[in-house]
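The block that comes next holds chain A.
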Amino acid sequence: MIIEGKQKIWADYQKDIPDDHYFYVRSCIRQAFWPGSEVTFLDITRNKLGKDFYENAYHTTCGGIAYHSDTIPQETAMTIIARQFALMKESGYENYVCSCITSFGCYTETLETWHEYPELEAKIRQYLWDSCKKEFAKPKYLAHASDIIYKFRFEIAKQMKFPLVNVKTGKPLKVVEHIGCHYSKMFPSKGFGGAEYPHVLVGMIEAWGGEVVDYPERRHCCGFGFRQYFVQANRGYSESNTHKKFESMEPYEPDLIITNCPGCPYFLDRWQYVIAEQTGKTYGKNGYGIPALTYEEVAGLVMGYDPWDLGLQMHQVAIEPLLEKMGIPYDPKRKYQGLNGKDLGQPMCPSCIKSV
Partner candidate 1 sequence: MEFGFCLSPSSHVKMDTIDLTTFNRLKETNPDVNTCIACGSCTATCTAGNFTEMSFRQLLLMLQRGKEDEAKKMIQRCMLCGKCTLVCPRGINIRKILLDITR
Partner candidate 2 sequence: MNQYIFHPFVLPFVLGMAFVLTYCVVGLLRIIGQLPKDDRKKFWRSLVTPKTAWANIRDLFGDCLFHVKIWKRNPVLGYMHSAIAFGWFMIIVIGHVMLFTLKPLEGVDVQGFARTFTNFYYPIFYKHFATETPTFAFLMDFFLLMIISGILIAVVKKIYSKIVGVKRITKFGFADNMIRFALWTIFPFRLIAEKSNIMAFWWLYSIDLMIFMCMLPFTRYMHIPTEALFILLRHAGLKPREPRKGYALAQIYSCPSCGLCIDACPMSVNDKNSGNTSAYFMKKLRNANDEEAKRIAETCMQCGKCVAVCPVSIESCDIKMSQREATPYTINSDHSYLDSISTEVEKSPSVLYFAGCMTQLTPKIMRSMKKIMDAAGENYEFLDKDGGICCGRPMMLSGKKAEARAMIEKNTELIKKSGAKKLVLSCPICYKVFKEEYNLEGIEIQHHTQYIEELIKCGKIYVERRDTKYVYHDPCELGRAFGIYDEPRYVVHSVGQIVDAKSEKELSICCGGSLGSFNLTQQERDEITANSVNDLMFNNPDEIVTACPLCLKTFSKKSPVKVKDIAEIVGEQIENC
């Protein structure tokens, strides 16, 4: 591996991200599965970095998942998106930041399509007016939330308490980065580092002291596949894709997987559990599996957030071995507690993959 080659590509694929004043749009999946990540994101950007992130209570799903599950026509998805843009405009913002990769892909695709087919844009403008009586608008900047963390990765590094280093060996942790497919595969120029060697997560890993693992199936989809997950009969497809990735990364013995997509951490996490149940195979050392975290969770960890405030207990793969490697103190008792120490019971132990 010749790192200079990658650096050259990274230098070629940079994009401007405005410094402040963002309109923040949430992700359906992350709100449901990784609520701590969005909370952490806003806390880091607003409170630690002092940035203005505005959230409008009237924004909704972008419809991207429904669109990519082919349940709604393109025009519907575009009109929902136009409504979100209109909300941004109404709120006085022009820098649009979304928390979801599917959304990011849909927004990018929509903007590009409108650009290429103005008659379609006109049609959507009309639809928006007919349905919501809102004024059509387009953002000046469109960014994914991971772009923001990438932009401020060195600022975060300055506030870092627990770098991505194994405290016992002093060596950097081996980190696998997994990029959501819709981040840059459709429009390589819209992502940091392009489509082949995305830098958005690599930049964070390197800034925070970790070592990036580049394994053969690095670029590949986690296997969500929208309808391939939503229908139980199709889930073998999804599981098989994740399985392929783990088989490929296994020899590198990664300590951690970091993702920037809502669904990927869910699949990379839960399919490990299912593969273990079905085949008895676990990845990572000692049968614990390899934790798959969101970039906010990793940012939170290195900045010294309490792991349970980040929501790491919502992962099936046990996080404790990683915390111990990084030397992050944690209170095992608080893991399964609600507000004010309320006892929420404990999840059952899976039969194969180890839990603490």
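To be clear about the criterion, a residue touches a chain if its C-beta (ideal position, glycine included) is under 8 Å from a C-beta of that chain, and two chains touch if they have at least 3 such contacts; residues count from 1.
Candidates were picked such that all candidates are chains of the complex that A comes from, given by their letters.
In this text the structure is predicted, and so the values were computed from the model without any measurement.
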Touching chain A in this complex is which of the candidates 1 or 2?
1
Footprint of candidate 1 on chain A - complex, ascending:
232-237, 239-240, 243-244, 274-275, 277-279, 351
